[in-house]
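Report on the following structure.
Note that this complex is displayed minus one protein chain, with the remaining chains in position.
Coming up: subunit A.
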């Protein structure tokens, strides 16, 4: 294309656009500036609602957070593998609740964050009036809501299978579930906030599988090989399972050690995540 051609083409295009500029199809004042931030409560509700809906709507997330724990709850309670005393559901239910927490707060959160970063949503949202704390609080609240829903479904199923938790035990378990969600959530953010989405997928699922098998969830820590028992007690999975089991079994409250283990993992992961998390 010669310079002359180019010049000519520009002219035609320019004329057309100038004509458009003279007769805009937007009423004057349509975009008149009126900036401002919505109330934090409104933002928090919208953010929490979106995060929760997206988690519940995601088929793989539902498989991970609800279907697998349900199948394991029913399977481990009904099949006699000879290691857990009757009624087996009493031992299985608290560990499956711990698994559900890990699935949502760790694996689910890590994968979601990994792909959210890939698709630029964190950057998109931080470019709005949304304060950073609302963005984080929305994710935490959504995780807590999903865990609450899982707890209802799984506990209901366990009760149907013959589980009889005490009211005291159930009340004591609530703060433990919250602590577990926060501790695992910090781990999820650590993995999901620093690595590439595909690597997050691999790491988060591998860790989930290892902790399920060897971390005191599928099998109680004390029934694992001796060396693993010690390790499992100091893993967040083992600690959460132990704390929840203690709440429901004796109604006497969770052992301090397991709470400290959870807290330690949560604080360590959180402190690291603050340094390593990237928005994109």
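Assume a contact is a pair of C-beta atoms (placed from the backbone, for glycine too) under 8 Å apart; a residue touches a chain by one contact, two chains touch by 3 or more; residues count from 1.
Keep in mind that, in the parts below, contacts and distances are computed from a predicted model.
Missing chain, UniProt protein name: "ABC-2 type transport system ATP-binding protein", from among "4Fe-4S ferredoxin-type domain-containing protein", "ABC-2 type transport system ATP-binding protein", "Cell shape-determining protein MreC" or "CutS_1 protein". Touch with the chain omitted from the figure is made, among A:129, A:210 or A:260, by A:129.
Residues of subunit A in contact with the chain left out of this view: 2-8, 10, 13-14, 17, 20-21, 24-26, 28-38, 42-43, 46-47, 50, 53-54, 57-58, 115-116, 118-131, 279.
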